[in-house]
Structures are given as structure tokens and as C-alpha cells.
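One protein chain is absent from this view; the other protein chains keep their places.
Note that the chains are named A, B, C, D and E in the order they appear, and that numbering of residues resets to 1 at the start of each chain.
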Amino acid sequence: MPIAYLTRRERFSSAHRLFKPELTDEENLELYGQCSHPNWHGHNYELFVTIKGEIKETTGYVLNLKHLSKLIKDEIIEKVDHKNLNIDVDFLSGIIPSTENVAVYIWDKLKGPIKNLGAEIYKVKIQETENNFIEYFGE
Amino acid sequence: MPIAYLTRRERFSSAHRLFKPELTDEENLELYGQCSHPNWHGHNYELFVTIKGEIKETTGYVLNLKHLSKLIKDEIIEKVDHKNLNIDVDFLSGIIPSTENVAVYIWDKLKGPIKNLGAEIYKVKIQETENNFIEYFGE
Amino acid sequence: MPIAYLTRRERFSSAHRLFKPELTDEENLELYGQCSHPNWHGHNYELFVTIKGEIKETTGYVLNLKHLSKLIKDEIIEKVDHKNLNIDVDFLSGIIPSTENVAVYIWDKLKGPIKNLGAEIYKVKIQETENNFIEYFGE
Amino acid sequence: MPIAYLTRRERFSSAHRLFKPELTDEENLELYGQCSHPNWHGHNYELFVTIKGEIKETTGYVLNLKHLSKLIKDEIIEKVDHKNLNIDVDFLSGIIPSTENVAVYIWDKLKGPIKNLGAEIYKVKIQETENNFIEYFGE
Amino acid sequence: MPIAYLTRRERFSSAHRLFKPELTDEENLELYGQCSHPNWHGHNYELFVTIKGEIKETTGYVLNLKHLSKLIKDEIIEKVDHKNLNIDVDFLSGIIPSTENVAVYIWDKLKGPIKNLGAEIYKVKIQETENNFIEYFGE
Partner (left out) sequence: MPIAYLTRRERFSSAHRLFKPELTDEENLELYGQCSHPNWHGHNYELFVTIKGEIKETTGYVLNLKHLSKLIKDEIIEKVDHKNLNIDVDFLSGIIPSTENVAVYIWDKLKGPIKNLGAEIYKVKIQETENNFIEYFGE
């Protein structure tokens, strides 16, 4: 059967701050600019999860979109939406919540469950603003 | 000469229904959810066709966009736009018109004619809603 | 208190057909073009409902967005999404489901319930494709 | 001379929280839902400022866009972008930073300076997510 | 019958330059900034034409979209698309092609023909970049 790539978009709105606790506010400002503002700032994030798999002859689907959407919501969106990425999210605990790192940790959270659904995770893309996004392929 | 990838977007608005004729409406509802609604539903589809080829020294083009657009309109858009994907489209006859399958069959329809234009089809992407899309690379 | 306008967007994907039952297919084709295709076609519709009201001092809200969203989903989206606008929708029964008419009938369905929430409906906007939309103000 | 309406979009990314200090976290959760999350959340806000004025015969402009953009950046964006709307913004001090209230206070900040530029503020629109926005006309 | 507002979007890509011939290049640069660059620059313009009218009982339409689209293309798009707004467009001859002025002159061109179609022009909106647009209501 042919192999196709299916992408689902989900969204979350979160606060975060980029900083290293061992640095002073001034040093963090030098390193991260306004992204280290001590009282937090936030974004509407768009998360695109792409999976790869054979098109099933019985359904015409790579995967039922509802199952993929529910998985992303249960594993990720419920934990990050209307939350603080530095404080509230167990799977981001102790890391700098740059878009790069968030993408890697979301990949790690989704890889196994997507396998269990019979498909393969291919890409995690996170759009932080209309002008920048990160893609991660598990490399 | 350098190799570039050229993408053209065309749009179509169609009705469809996901169902297997050998199943009952209830069984189809279980398998496909609301996408199997017996009286049809529909979408504004966005079709992105990407071709790959050398940039021609004589024109600066991989391919004249107007030729690519005309080809996509003649081969695909005229046959699917304001139509029912289950009933009206010869090249989709007898298949379940999931976005995955539609992408594969559009690839098959375009591959030869794009070769005849001197380029190579690289990807067919179909965006069904703002939250999901399918990509097919001929694998 | 100041008066503000709050707009909520919800989406639905439906099949429809524009035709008059007293005309032949040819006459409908002449009147409506491809929109009268007998086997239906469909769209991703975007519905924007705008309400007008005082900003409540106790909440900072014109209206709780969640209440407005739930109302639109209960009264409209559940009845039109993944449905056929000509056949399946009680409040559109017997009318030509042009975007104009759908906007008017959605207004009529929402006007009372929004009043019951303590606000006033101001506008119904329906975007049918990226190139056309209808606005209705109850005039 | 004809009267035209000129709209400029600027963007800001901020943290905020909706809550009343006299209520408990549980009461705020009941009133505001997840928007009252104690550790903040955030958004990419889009601010659209519309001014109204005669088209100047000498320039063809209602107002030089660069002047309007600079004004919005100086008065608003520098104070709210990558900031916490509850804590960091002098002109929002002591108010619930709902989109409604933010729109009203931005209007109040811009009205005079736009008058000084020889035009008239007509509308402040703030888009908080792709699904909701507020418009304020100074009523 | 109810009154609705129908908007059609059409697009054009043009070169232009803002300058007054009686000024030097330096004076124009002071007045218009980079928009007065002597060798031209250009934009993808989005034109939104809104008409107002009764919903016709016989069709469910304010106006047949195809007729409105054809009118805008014949009267405007064919004359401005892939053209130079300062040099090539008869109905813009001798004016400064600011977005404001272009909106006014497009209104003047469309007002009569839309009346002849049995409707009334309500608004001309031109989006020049994603950050700025002009609206004109014939005031």
C-alpha cells in the first residue's frame, strides 16, 4: 500500500520565560533578550504533528484523525494549554522551554503512543509566532 | 544548473462521504464517525502540487507556472470542483475518497503529464481543513 | 460602562446545492452555475458571530466566551456540521441554502438565546470560500 | 476631500491571568475557567488600530503609516510586548486584563496622540486567538 | 426581504511609486520614505468589494457572485494586474497612487456598474501588506 504523511494541527496558549537560574537577570537579558523577562510573557503556539504510514486498505486512512487528535490533546494540549511552561508541565520540568526544546520533548512524549496506534511519528513542528517555527525529526 | 522545487496551489470545493458499501450505516458511523453521514458533507480543499527540476538557463524557470496551473486545472480541478467525489469523478471511481486516497490518485493522474512538460512531480499535498492535511511523495 | 463588540468564530463543513425544485437541471444550471450540481458539492464554512454589549464591571467581559461558543455549537454547529444543508437542517428546511439565506436563519436562531445571555446579537458573517463572504445585521 | 479609514496592525506577545484578588482560586476558576490559572498563560495578540480622516491632497495619505506605526509602538507595543499584562503595564494597572478592557485602555492611550497627528481614532480591534476578537469604538 | 452585505475578494500585483513630480528625489524621500524609490517597488494587493442589497426571493442571492467577480475583473483587475499604477492605468492617471487614492478611484469606477446590476456598492477595502489596509465608503 502507498505511504502517506498525515499532519494534525492543535493549538495551545501558554506563558513561559527563557532563563538560566544560575545567571542574574542582567546576564539572562544579555543571553535571551526580552524572552527572559522575569514576569513571564506568552504565546499562541501552533503544534503540527506529522505521522507516516501505509494507507490502510480497509479504511483509506493512515490513521483515524480523531484518534490522533485525541492522543495529542490527552498527552500534550491538556498539560500545556493555559499553563506556564516553566512551572506547570511535568515533561518539561528542569529544561529551558525554548521552542526547540519543547519540540523535542513533545516528540518524546508522542513517539511511543503513536507507535501503539500503528503509525510512526515523522515530524513535530511548533510555530511560536507568524515569523518563526521549529521542526524536529528525531535526529 | 541548480535544482529547485516549485509549488502551485489550486482549490476545489466538493461533497464526499467516507463509507464502505458492504457495511451498514451504523457500522460506517462506528468506523468513520460523522464523515460517513449518508447525505454527504463537503470541504474547500486546497491542493498543492510540487514539482522538482533544473532551473532552465533560457527562462529562469523550473517550469512556466501558467503551464503547470493549466495542467492541474485541466486534469484535476475541472473534474472535482463543485462535484461529488464519490459519484462524479472518473479517476476516483470505486475508491474510498479519504484525503489520503485522493492524494494518491491525483499523483497518478499528474505524474505523466508533468514528465511531458519536462519536470518531475515531487509531492501532492491536500489540505482538507485548517487542522489537517495529507502529503504524498509517490512512495 | 463602555460598549464592546465580541466576535466568536466557529467552523462547519457541509454539503449543499443551490436549485429550485420547480426548475429543470438545465434551468438551474443557467441560474446558479456549478453551484446547482445535482450530486451536491460542499464547503468549509467559517461562521463569525458578533455580539454587542456593555463590559461588565464584575468580570471585564461582554460575555463569557465559553458560553457564547457553547451556544453557537449547540444551536448551529451540531446541526450543520458534516451535514447536508438542503436535507438535514430543520431550521433551513424549504429554503435555498445560499450563504445569504443561511446567515439570516442563523441570526434568527441565535438572536433570542443571546438576549437570554444578557447581550445583543450584532452581526452574523459567513465566509464560504477565501474569496467571498456574507454579512447580515438583522436589517 | 474624501474620507478614508486606515488600519495598522501591530503584534505583541504577553502573559496574563484573569482573576479578582478578592476571590479564592476556586472562585476565580469558576468565574474565568482556565483563564484564571494562577501561574499565568499567554497569547500572541494582534492589535488593529483604525483611524478615520480626510485624504490629504498634498500626500494622498490619511496619515503617514510610518508615523502611525511609530506611535502605536511607542505608546503601546513597547509597554506590553514580552510583558505581563497584570503586573508590568502602567496603563493597565488595577484592571482585569480581559481583551475587552485592554482594548478600552489602548483606545484611551491612543486617542489624544492620534488627534495630535491630525486624524481621529475610529476603532481598536484586538485578536486574542484565531477564534475570538474584540472591537471597541469608544462608545 | 432582508438586506445582506456580500464581499468579493480579487487580487492584483502591481508596481508603483509615491512621489510628486514637482519635488526632487530628496524631497520625495523625506515625504514618502522608501515608497518613493525612483525605480519603483510593488505589492500583491487584495481588493475586497462589498455590496449591499436585498436578498432576492427568486435566487437567495444579493447578487450572483460570478457577475460581481466578472465586473471587478473587467473594470479593475485587467487594468491594474501586472501593471504599473503610475503609468499604465487610465483611471489613475495623474494621481498619487497611495492605497487611499486607489480605493477612491476603484469605488468611482465600480459604483455605476454595480447599480446597473441591481445592487449598491457599500465598501472598497484594499489590503496593501499584511500590516495595513484602507477602507472607503464613499464619504
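Simple rule for what comes next: a contact is a pair of C-beta atoms (placed from the backbone, for glycine too) under 8 Å apart; a residue touches a chain by one contact, two chains touch by 3 or more.
Note that the coordinates shown come from a computational prediction; the quantities given were computed from them, not determined experimentally.
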| request: Quick one: jot down which shown chains the absent chain touches. | output: A, B, E
| With respect to the chain omitted from the figure, which of A:A4, A:L18, A:I51 or A:V89 is a touching residue? | A:L18
| Given the full complex, what residues of chain A touch the hidden partner chain? | 18, 31-33, 95-98, 100-101, 103-104, 130-139
| note | Listed in rising order, the chain E residues that touch the chain left out are 11, 13-16, 34-35, 37, 39-44, 81-84, 87-88, 129-130
| Missing-chain contacts mapped onto chain B | 2-10, 50, 55, 59-62, 65-66, 69
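In this text, only the chains that are shown with their structure count from here on.
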| Chain whose Cα centroid lies at the greatest distance from that of chain D | B
| Which chain is in the middle, if each chain's centre is the mean of its C-alpha atoms? | C
| request: Taking each chain's centre as the mean of its C-alpha atoms, give the chain farthest from chain E. | output: A
| remark: Dup interface of D-E (contact pairs over half shared, numbering-based), picked from B-C, C-E or A-D, is C-E
| Hey, how far is the Cα centre of chain A from the one of chain D, in Å? | 29
| chain D residues counted as touching two or more neighbouring chains | 130
